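The complex appears here minus one protein chain, its other protein chains still in place.
This part shows chain A:
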Amino acid sequence: METYFTKEHEWVKVKDGVASVGITEYAAHQLGDVTFVELPKVGKTVKQFEVLAAIESVKAASDIYAPVSGKVTQVNEALDERPEIVNEAAEDAGWMAIMDMADPAELQKLMTREQYDEYVRSLG
């Protein structure tokens, strides 16, 4: 399974054309305690880099953008009751949506783990 990253700090893990999506540990740390996640509706179709979901923390409200185009097939309903899972395991149990990916070629517009780590370091 390959993981790719956006400049807006989303991750996407891809296997057999199915993409799971969330925000990075770096983003979760920057947000502080997450208090609310507005998950997308199952069936929603979204284009790459469009708004997919929204997240609120004790500090800020922000949008979450789709790392790839596609259709949402499943959402992590556990986050409705316990949004703090995003702080506990942003890149694992804190996933937000599973999507049928429309175009694998879009992955080329994203960063690899190494590139993302370098990008985060450049943010200081």
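Keep this in mind: a residue touches a chain if its C-beta (ideal position, glycine included) is under 8 Å from a C-beta of that chain, and two chains touch if they have at least 3 such contacts; residues count from 1.
Convention: contacts and distances are computed from a predicted model.
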item: Name of the absent chain as recorded in UniProt (options "Decaprenylphospho-beta-D-ribofuranose 2-oxidase", "Similar to stage IV sporulation protein", "aminomethyltransferase" or "Branched-chain amino acid ABC transporter permease"); value: "aminomethyltransferase"
item: Of A:V58, A:A105 or A:L123, the one touching the omitted chain in the full complex; value: A:V58
item: Touching residues on chain A - with respect to the absent chain; value: 32-33, 35-36, 54, 56, 58-59, 61, 83-84, 87
